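Report on one structure; see the data block that follows.
A protein chain is absent from this complex, but the other protein chains hold their places.
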Amino acid sequence: MISYALRRLGAGIVLALLVTMITFFLLSGSLESVARERLGSAATPESIKALMTQLGFDRPAIVQYLDWLGAVLTGDFGTSLFTSQPVAPAVASRLGVTLSLVVTALIITVIVSVALGVWAASRGGVADKVSQALSLVGYIVPGLLIAIVLVAVLAVNLKLLPATGFTHFAQNPAKWAASITIPVIVLVIGGVASMAAQVRGSMIDELRKDYVRTLRTRGIPTRSIVLRHALRNAASPALTVLSLEFIQMLGGALIIENVFALPGYGQYAFNASLQGDIPIIMGITLFGVMLVVAVNLITDVVNGWLNPKARIY
Amino acid sequence: MSTPLLDVTDLRVAFTGRGFRPKAVEVLHGVSLSIGEGETLGIVGESGSGKTTIGRAVLGLVKPSGGRIRFQGADITHASPRDRRTLSKSIQVVFQDPYTSLNPSLTIGDTLSEPLVVQGATAGDARARVQMLLDQVGLPRDAGERLPREFSGGQRQRVAIARALAPKPKLIVCDEPVSALDLSTQARVMDLFIDIQRQTGVAYLFVSHDLAVVRHISHRVSVVYKGDIVETGPADLVTSTPEHPYTQRLLLAAPIADPVEQEKRRAERHRLAELHREQNVQAGVA
Partner (left out) sequence: MSIEELSVDPGLAAPARKSPLRKLLKDPQAIITSVLLLVIIVLGLLTPWITPHDPNEAQLNAINAAPGTPGYPLGADQNGRDIASRLLHSINTSMISALIGASVALIIGVTFGLLGGYFGRRLRSATEWVFSLIMTFPGLLLLIVLMPVTKGDYRATMLIFGVLLSPGIYRIVRNLVVGVKNELYVDAARVSGLSNLRILGRHVLFVVRGPIIIAAAFLAGSAISLQSGLAFLGVGSNLVPSFGAMIADGFTNLYLDPTQFIWPSILLGTLTASLVLLGNSLRDAFEGVKLKPSKLAEPTLKSESAVVGDVEAAELLSVKDLVIAYPTPSGQLKEVVKGVSFSLHAGETLGLVGESGSGKTQTAFSILGVLPSEAVIVQGSIKLEGRELLGLREQDLRALRGREISYIPQEPMSNLDPSYTIGAQLVEGIRASARMSGADARARVLALLERVGIQDPQRTFDSYPHQISGGMAQRVLIAGAVASRPKLLIADEPTTALDVTVQAEILDLLRELQAELHMAVLLVTHNFGVVADICDRIAVMQNGQIVESGSALELFREPKHPYTQLLLGSILDEHTVRTDPPVPVAAATGEKN
């Protein structure tokens, strides 16, 4: 198990290297326009050239990348090209905002999806139709539209919740909850659509298996068969979808944060990309990949705990 | 008749396991057998014995890790894909599962004519041959335009036999071809196999777990146990008075469909098991 985890970690590091490298080389094509952007209206061919030399942009891309990598390994993520703010603390604090949003949404998604999926698969009939209709709605309507309608109704018309802005949990938990309610609802609707369908599908598969019949013939209560046996076996495929769902939500948070003006890493990434602030872009990319690697690792460990056959490694 | 049709010497097959550093697991440890023209060699063994792998190695579906396979005197152990395509005229197969051995989306006619067309037959010739094949395996003439799902297990197995017969092969590898069929169907399909052999002189490598089936169709029988052939001989000898202890156990474990006879056989099996245990105990003491 430990050697397996180490191998996965190694694969994760390779992934991080590859993604940052590809990103860097793709970005290296637009260095000149970055320099022009930074100089603003004062840009002349000479001043651009001077700035590029000063920033080291005139060196070969591979040298620049290794330079960046070396600095990262010593803990130095660089500073913003435009505000001179150090990258690491800025990204970390933004990431905190995004994670508080995404993790909350993910937990609610899991609870709702499991409840809906199990309910649909073990009751059938009306329960099944209702749950399928609900998840279809999440699929059909673009999250963007849901977000806008919710803001219009809950925040602007009914004034129940703030339309935009963010309060940190540490400052005021109640206000924090209010500030992320609508964004979380939007993320959850999208997440539940695919998760509930997955849970329903794998629960139906499980409940049709032979061992379920045999458990029934042993006089074991239906609730135990559904929740203790079938759900545990159905959890493994659902978990894979869940980890993809997390990655999807990280992406979804980008749009949501911009709609609701939340100071998360999505908004930060968006602004940095518009400006071409390369150190920030690279920092965000690296943090993003590490997050994904961590999630996949956790998924694998939980999967091993759920599924004895996966433990052989 | 001096060179046998198929001659397998010291065949070894190893599969690589899964995982990070896969270990090779040898499933056949040097198997030798030969089949003459028009002959049936029955291969009997239990699950995991490697009996199916022998057939798949002859067909080129698994790569041998050692030994030699000769067909009509020519070495085909590592035949190239092109040679394999030529060989397919001579060596054919009937698989166990009649439900997955036919492509569900092709009509019976397409399934049967495809190999003929690939081998260079014109569409008209292929159609005529398909009609003949359907007659030969006792299927209705209009079967060619229908899809596999419209047929029962026994009928599909007839289609599979027709497909194997299409290129007029010299050898058909039969991999448990009647195991998935109901009792009454099984008897009819076995009779069909024997009839076809008498008419065409095709040889069978007939793999089965069922001693009774193998006895019924084979001229000679080989018994496979854990990757080795432990006994080979004429069908009546091997299946009624076996020499190897494993074959004896196999024979006595198969129940006879008669309560009185079966009671005798059961007593005989218990006696033999008791004998073996005593021998083991004595060997342990000594």
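Letters A and B mark the chains in the order given here, with residues in each chain numbered from 1 onward.
The criterion applied here is as follows: contacts are C-beta pairs under 8 Å (C-beta built on N, C-alpha and C of every residue); 3 or more make two chains touch, one makes a residue touch a chain.
This one's a predicted model, so the numbers in the text were calculated from it and none came from an experiment.
**Student:** Could you tell me which of A:Gly10, A:Gly56, A:Pro89 or A:Gly251 touches the chain that is not displayed?
**Tutor:** With A:Gly10, A:Gly56, A:Pro89 or A:Gly251 as choices, the missing chain is touched by A:Gly251.
**Student:** Have a look at B:Val118, B:Met132 or B:Val281 and name the one touching the chain we're not showing.
**Tutor:** Answer from the full complex: B:Val118 touches the omitted chain.
**Student:** Out of B:Val93, B:Ile108 or B:Ile229, which touches the unshown chain?
**Tutor:** B:Val93
**Student:** Could you list which residues of chain B touch the chain missing from the display?
**Tutor:** Interface with the chain not displayed, on the chain B side: 1, 36-40, 46-47, 59-61, 81, 84-89, 91-93, 95-97, 100-103, 105, 111, 114-115, 118-119, 147, 149-155, 160, 163, 166-167, 170, 182-188, 190, 194, 197-203, 209-213, 215-219, 235-236, 239-240, 249-250, 252-262, 266, 269.
**Student:** Kindly note down the residues of chain A that lie in touch with the hidden chain.
**Tutor:** Interface residues of chain A facing the absent chain: 15, 18-19, 23, 26-27, 29-30, 33-34, 120-125, 128, 136, 139-145, 148, 152, 156, 200-201, 203-205, 207-222, 224-226, 229, 232-233, 244, 247-248, 250-252, 254-255, 258-259, 266, 269-270, 273-274, 276, 281, 284-285, 288-289, 292-293, 296, 306-309.
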